[in-house]
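The complex appears here without one of its protein chains, the remainder shown in place.
Showing chain A:
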Amino acid sequence: MIFLGPVFAFWQFTGRNNLTRKKSKQAIPLLKLPQLVLLDCIENLDVLEIIILSLLSKRAKSIAKLIRWNHLDIRLKFGECAQICLRFSTNPGVEWIIDYIKKTEYPYFRSIPVGPKVYRHLVPKDNGNSIEDIKKMIEHICEVFRSPICEIDIFDESLIEWLINFQPTIRYVSIENNLVLSIRKLDRIFNSLKVTEHFQWRSIATSLRNSKSTDCENFHITEPIPFSSISISNSYWLTLPSILDATNSVICLYDSKLTSNDINTILKQWQQGIKLRNLEFLQIETSITEDLDSFAIEVVKDLDWTESGGNDGRPMTM
């Protein structure tokens, strides 16, 4: 030991020196480059690399923000896991995806070619609170690329308040079916969010549907949903008055509890132009307990109608 000690110390010394030298050989002080050159370098990075770089420090972020990036399409989607999906409108063939899944391997990069498209995935470090991480990441991306959120799947209640404060006007919103919401929260969505393209409600919260409390048992909406295009699953809570007073251009209702008489009223008022003046497309899916023929007769009663020859009633020839 006495003999080997100095040898080991010498090996450590030389080894460490070699390592340090190797590290410095591979490194360049990027931020010390002249600004225009630095921006030229950064412009060669892909979206995920730009995001990683801009997260390293405030200075790196402010430099990344100096570049006039093309408009970035930012979507928060929820499938098997939450994903932030990013795409340049000028290059729709490549999509960058930040996956919020718990993985032991970090960082996880993967490119998946699917037909003419390429999906590039990154799994960021799991800090134990993915919802907060997602919010911060989206705010960061929006700031660096100067682009708004295009679409969001709301799968956690806290996202609603965050979205209302961060970006109250958005093109696409979808409320996920696992989300349990209070009536107050629903009102908050309808009053404070502006959805310009399409609003989708996958399912009303089971707690509202099955709850014994009077508040939830009588859960119905009589006010119209104030978004241009809506698609509602389990739409039993949407009442006739709220539909008749609607200003929507597209209405798709699934699992509706509307009766044949209700549907007939809607169609009549729409055809006569008394109500639903903005409506361009209506789809109602309902489960029929009575005889189908009598239901159909009731629906079109006193209406000027033509039988569809397929193709959703659209003309097949010029």
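Assume a residue touches a chain if its C-beta (ideal position, glycine included) is under 8 Å from a C-beta of that chain, and two chains touch if they have at least 3 such contacts; residues count from 1.
In this section, contacts and distances are computed from a predicted model.
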item: Chain excluded from display, named as in UniProt, from "F-box/FBD/LRR-repeat protein At4g26340-like", "Skp1-related protein", "Ribosomal RNA-processing protein 41" or "Exosome complex component RRP40"; value: "Skp1-related protein"
item: Candidates A:26, A:90 or A:289 - the one touching the absent chain; value: A:26
item: Candidates A:52, A:94, A:183 or A:244 - the one touching the absent chain; value: A:52
item: Sites on chain A contacted by the missing partner chain, in the whole complex; value: 23-34, 36-37, 40-45, 49, 52-53, 55-60, 106-107, 109, 125
